[in-house]
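Scroll down for the structure; my scribbles are underneath it.
Entry: subunit A
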Amino acid sequence: MTGRIKRVAGRLAACGIVACGAAAALYLYGMLPFWAYAAVTVLGFPAAVVALFLWWMADEGKEDIPFIGY
Partner candidate 1 sequence: MIAELVLAMLFGLLLLGIHRKVIARIQRRPGPPVWQEILHAAKFSFKTTWVPATASGALFAGIVLVAVGIWTAAFFVMMTGGSLLIIFGIYMLHKIVEHAFGLSSGSPYGKFGGVRSVISAASEIPLFVSVAVIGLFTGSLELTEITAWEAVHGPLFFTAFPAVVAMYLVLLSKMPFGPFSIVESKELVSGYKTEHFGAWRAGLEVCNGLKTTVLLATFLLVFAGQLPVLWMVIGMILLTVSLSFACAVTPMLSPFDSVTIQSLVTALMLVYAGIVFTGVLP
Partner candidate 2 sequence: MIIRRISHYLCRYEHIVPLFAAACAVLFMASVLALPVTYHEDQLYPKAIDRQSPLDPYDRGGPPFTQVSIHAQYPENSPTAGLVTSYLTPFSLFLADTTLHLGTTIVAHPGGIIDEILYNTRGLDTVVETTILLVAFAIASFLYRKVR
């Protein structure tokens, strides 16, 4: 179980970072209109950030119930 989520998150983070980077580079060289660049970043940046965090340390605990008091 651990491996799967970590792998998915890793791939997602890599995809997000590559997409953001590629969009920024293409926009810089004028090969991508601004709105497309903004759209890719708005979609890619959160995915990249959260997936990166998950990839660092995901799913090593067991599911638990919420905190219900001290």
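Regarding selection, all candidates are chains of the complex that A comes from, given by their letters.
The rule we apply is simple: a contact is a pair of C-beta atoms (placed from the backbone, for glycine too) under 8 Å apart; a residue touches a chain by one contact, two chains touch by 3 or more; residues count from 1.
These numbers come from a predicted model, not from an experiment.
Candidate 1 is the partner touching subunit A in this complex, chosen from 1 or 2.
Contacts from subunit A toward candidate 1 in the complex involve residues 20-21, 24, 34, 37-38, 41-43, 45-47, 49-50, 52-54, 56-68.
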